[in-house]
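A single protein chain has been omitted; all remaining protein chains appear in their positions.
Should a chain be cited, it is by its letter among A, B and C, assigned in written order, with residues numbered from 1 in that chain.
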Amino acid sequence: MRRTTFSLLSPDRGGRAGVVVDWLIMAVILVNVAAVMMETVDSVASQYGPVFLWLEICSVALFTVEYLGRVWSAVEHPAYSGPISGRVRFASRPLLIVDLLAILPFYLALFGVGGDLRVIRALRLFKLFRYSQSLSFFTRVLKRKKTDLVVVTVVDAAVLVVVSSLVYLVEHQAQPETFTSIPQTLWWGVATLTTVGYGDMYPVTPLGQLLGGITAVLGIGLFALPASIIASGFLEEARSATTCPQCGTRIDHTDDATDSSVSGRLENSR
Amino acid sequence: MRRTTFSLLSPDRGGRAGVVVDWLIMAVILVNVAAVMMETVDSVASQYGPVFLWLEICSVALFTVEYLGRVWSAVEHPAYSGPISGRVRFASRPLLIVDLLAILPFYLALFGVGGDLRVIRALRLFKLFRYSQSLSFFTRVLKRKKTDLVVVTVVDAAVLVVVSSLVYLVEHQAQPETFTSIPQTLWWGVATLTTVGYGDMYPVTPLGQLLGGITAVLGIGLFALPASIIASGFLEEARSATTCPQCGTRIDHTDDATDSSVSGRLENSR
Amino acid sequence: MRRTTFSLLSPDRGGRAGVVVDWLIMAVILVNVAAVMMETVDSVASQYGPVFLWLEICSVALFTVEYLGRVWSAVEHPAYSGPISGRVRFASRPLLIVDLLAILPFYLALFGVGGDLRVIRALRLFKLFRYSQSLSFFTRVLKRKKTDLVVVTVVDAAVLVVVSSLVYLVEHQAQPETFTSIPQTLWWGVATLTTVGYGDMYPVTPLGQLLGGITAVLGIGLFALPASIIASGFLEEARSATTCPQCGTRIDHTDDATDSSVSGRLENSR
Partner (left out) sequence: MRRTTFSLLSPDRGGRAGVVVDWLIMAVILVNVAAVMMETVDSVASQYGPVFLWLEICSVALFTVEYLGRVWSAVEHPAYSGPISGRVRFASRPLLIVDLLAILPFYLALFGVGGDLRVIRALRLFKLFRYSQSLSFFTRVLKRKKTDLVVVTVVDAAVLVVVSSLVYLVEHQAQPETFTSIPQTLWWGVATLTTVGYGDMYPVTPLGQLLGGITAVLGIGLFALPASIIASGFLEEARSATTCPQCGTRIDHTDDATDSSVSGRLENSR
């Protein structure tokens, strides 16, 4: 029976029944996230309060059964064979911690601990990670481009600090109520460099506007780089990730086929 | 005569007369869309009311003749040969439904059904799809990159929900009138992640601004990806789509030449 | 003497004296554009009025001499050899029309014609096109990607009209003062699709915000495409444009080396 539980709860296993379990859990997660969002709308919350309460109780019951089932049946996996040490190691995996965080606030609230953590329940969305090949593909792309993204992040952070300090220096006297401090001006800096431009803070002096214009131009040159870098990572990851046509094993060409990737070469150049 | 009608109404057929018919229909569509738009300008509507009415009557007459002609002559096409079943299948094609929607509101209004559907007439623009190689090229690009775009859309939707929930949690108390609920905060989230930044909603607390800054930076990294993906699809589609220099048939290299396309590989990697 | 004039006025010709003439004209153009801009600043205009007047008179004098000199010496060029027909054809070239437009308003104003055309003088900037290799390089890039840019422009225009019509339909009743008509809503549509987001118009109804969010997401997918397309044109143009190492002639590989360019293939696929 433990073996059956293990199969049922593993994505892409457990036959027809496993698929039903997978889709059931996914549906409950999505309904939960939608419920958390709708519950913050006053008119909806006051009218359907009991519905949300019952949905929460049923969801937590299901997620608790799921969590306990996973931990209990984990020893079926060869990597987690020890009855206690294996289960502890299994329960420490990020996805299992997400599973625990999805139910813990409810039990804490029963004992009057934790205050109003309703919104935290939106993080139940992360439970979907288990079923998402999109996200695991995306994670591999980010990993592949890590070095490049770090280079850009360092440069972007330095540019943000410098332009914000300069604009604060220029605008503080003209608008002491708006550009109150450098940390506050960082907010202007991010809104400008990312070209969001809310309009709650903007320079009004000629020198401030000159600096602001340079900042905006720098912004689309520097802050748009991550998108280009991730996009090229997408292409490379898709090229290097193939499955063996015979046995279906995923073959990672990272070591040889992607010599030409930026991160790989960058590593070499150090 | 049915054969002639069929040729006349098929784009790029019917000889000189067919070209005249094509251009006539296209011109009437464009004039219609312009009319719908100008009719919403009060000063124009009050002055040229009768002109718009007559234009509408003539356009509907023409489009009705066109629609009936297409359905009647459809049986000339070998794929729709059955006198009734063929015509029904033909009339169910998306472009034919668009043709029907372009005239139906007028006839419904004659019988007092449907209310004020004037603006719906702007959708007559979609009738142009039949004549647009741009759009069919574009559709092929989107089809080719479907898998990648789905990956990005899933990730983007998850990021949108999570950042909006967190910012709601942080800003709701400081600005209960602005950040009223999570669904309302989703509007802020989209405006920030796409870097539109209208300025109707923005965080004012330090923690909210920190989250908002991270959201904006994530936005240009994640929400700008579709543009890069579509652009690379553009390049690949243009490379793989060639016509035979002898007979003019379109040759699609998708199966072999574009093994290296992201979507193709991604399929393999599953 | 006519031959000397011709050489002096041709960019990259006329030896040392020609270079001096080139730089003189370029400097006068830049000073002129700066003057036109500064003259609109009231405090500057009232203080330095006479300076601007004299600068204008001297500039027009120089540009008039330059214009007459170009037309007079044009017949030295083999392609414009006819004394009258050659000069007329030469004077009809875009750059010569720009030269004429740079001086004509001044003479019209002398005869009381044309009103206040001072700002038109900012267009003298276009006279720099003659000296700019950047701009000619850029023009070639645009020409190479013409077909792709047309495809995207058609799709973008259609999307703009459709989303603006829909948002007008949804928002007109809630904000009749802001979303007054579809043409006015097009302004919102452009500001959203380009992610500028001034904040003077934005939807406030839930349905309008849903449409607005979809519009913003579509915007970065579709309206950012031209940048990617031009960027890839940049790369291809730079690759295909080489000069013969022996004689210095520019060799355009367009016909063979860039078979793989999007526009080339698109042409083939038709």
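Quick notes on this one:
Here is the rule we use: a residue touches a chain if its C-beta (ideal position, glycine included) is under 8 Å from a C-beta of that chain, and two chains touch if they have at least 3 such contacts.
Keep in mind the model is a prediction, meaning the values are calculated, not measured.
Set against the missing chain, the residues C:Leu62, C:Ala91 or C:Ala231 yield one that touches it, C:Ala231. Although one chain is hidden here, its contacts on chain C can still be listed: residues 33, 36-38, 40-42, 119-120, 122-123, 125-126, 128, 132-135, 137-138, 156, 183, 186-187, 190-191, 194-200, 223-224, 226-228, 230-231, 234-235, 238-239, 241-243, 250. Contact between chain B and the unshown chain involves residues 195-199. Contact residues of chain A toward the unshown chain are 148, 150-151, 154-155, 158, 161-162, 165-166, 168-169, 172, 180-184, 186, 191-192, 195-199, 202, 206, 209, 212-213, 216-217, 219-222, 224-225, 227-229, 232, 260-263, 265-266, 268-270.
The rule we apply is simple: only the chains that are shown with their structure count from here on.
Put simply, the chain farthest from chain A by mean CA position is C. Note: centroid distance chain A to chain C, computed from Cα atoms, is 43 Å. The set of chain A residues that touch two or more partner chains comprises 195-199.
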